[in-house]
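Here the complex is missing a single protein chain, while all its other protein chains stay put.
To keep things simple, chains are lettered A and B as they appear, and every chain counts its residues starting from 1.
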Amino acid sequence: MNKPILTLLCITSAIFFIQTAHAVEQGNIIPDCKLNSLSDAKTTTLKQFQGKVLYIDFWASWCGPCAKSFPFLNTLHDALKGDDFQIIGINLDENPSDAQDFLAKYPASFSVVSDVQEQCAKQFAVQAMPSSYLVDRNGIIRHIHLGFRADEAGELKVLVEKLVAGH
Amino acid sequence: MPRKLMLTLIATAVSASCLPGCTPLSPWQRGTLAKPSMALEPTPMQDILSEHTHGSREAASAGSSSSGGGCGCY
Partner (left out) sequence: MAVTDRVRYFLKNGFLPSPSKRKPAPTVSPSLQALTVAALALPGLMLPAAHAAEEDEVNFQYSHYQEGKRKLYNVKNTRNPIEVESVVGKARISLTDRIKFAFNYIQDTWSGATPVTTSPLAANGNRAILADTPSGKTITTGASPYIYGQMLLNKKFVPIVVDQQGKAIGRTFLPVHVLSMASPETRKQGDFTLGYEWDEAAVNIGGGISIENDYESRFGNVNGRWDFNQKLTTLNLGLSYTNSDTAARIDHDAEIYLVKNAYDQQIEKSGNINVLRGNRQDWGTSLGLTQVLNKTALVETSIGYTRSTGYMENPYKATTIVFADPKTLGTDFSNPNAIVGQVRAFLEQRPDERNQVSVGGRYIQHIGLLDAALHLDYRFFHDDWGINAHTFEADWVQPIASTWTVTPKVRYYSQDAADFYYPYIIAKRAYSSTNPNKNLPANFSSDQRLSAFGALSGGVAISKKLSKAVSVEAGFEYYTHAGSLKMDGGGEGRYSDFNYYQANASLNVNLAALNSGGSSSSGHAHDHHGHHSGSHGPAGVMFGHMLNKTNEVMVGYRYMYNRQAGEMLHGTHPASDQAIRKNACLTGYTKNCRVTPTEMDMHMHMLDIMYAPTDWLNLMLMPQFVDMEMNMRMLDGLTYNPFQDHVHSDGDHSAHATGGVGDTGMYALFKLFDKEGHHVHATLGLSAPTGDVDIKLRPMHHKDGGYIHYGMQLGSGTWDFKPSVTYTGKLNQWSWGAQFNATTRLQNKNGSGYALGDIFQGTAWGSYHFTPWLSASVRGVYTDQADIDGKFNPVQGVSNNVLVKNVNPGSKANYSTGPMDYTGSYGGRYWDIGFGLNFTVPSGDLQGNSLGVEWLQPVQDDVNGYQLDREGALSATWSVMF
């Protein structure tokens, strides 16, 4: 008699599992999490980018849409680069060498760092791969975009330009 | 007899599949699952051909194929 109830509970929990970590939402301030460099042992934190409009992109070498997003990010970087705007590609590969291989095939003109210790990923509570967070100058998250599709890139560009213009 | 077997199978399948509801995996930890060898159908061209042939020589119809797993990208 207990078996059906147990099964039902288990199914329900499986299907409606809720992320218990504190999910970072629109309107929150970005966490100050530690990041590593891809090539050497240097560490850095997100705080150092304070004051700029940020486009934080969580990506990995095994993620197909991430490969598709790189040309867009490169174009965005070339168009808006300067002191005010920064694209940060946070790589979540367990093996940073996979990321290096990926970058050899799909070069990035924007800065790429590694989060191999999963610090930022957990603090941001990344919901999907890839995830983009648009952050304004005050460190407040203004837009979260899950996934990447070429048709939607235009929207993101408009949002970024708005933030850079100071809104 | 087959009825009992069926029910047991379904029960096992369902309970087995909900075990993980209790051990979560984060979206960025799917690197291994994203490998082509881990796809539900790693050799789709072969599978379609052999299902087609087996279906013409055997009475059982092939099961329908599902999707899922993989990188879980949006």
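The rule we apply is simple: a contact is a pair of C-beta atoms (placed from the backbone, for glycine too) under 8 Å apart; a residue touches a chain by one contact, two chains touch by 3 or more.
In this text the structure is predicted, and so the values were computed from the model without any measurement.
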{"item": "Chain A residues touching the omitted chain (full complex)", "value": "14-17, 19, 64, 67-68, 70-71, 74-75, 78, 105-109, 127-128, 146-147, 149-152"}
{"item": "Contacts of chain B with the absent chain, listed as residue ranges", "value": "2, 5-6, 9-10, 13-14, 16-21, 23-27, 29-33, 35-46, 48-70, 72, 74"}
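One rule holds in what follows: only the chains that are shown with their structure count from here on.
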{"item": "Chain A residues touching chain B - in the complex, by the definition given at the top", "value": "3, 6-7, 10-11, 13-15, 17, 19, 58, 60-66, 92-95, 98, 118, 121-122, 126-131, 146-148"}
{"item": "In the complex with chain A, residue positions of chain B that touch it", "value": "11, 14-15, 17-22, 24, 26-31, 34-35, 71-74"}
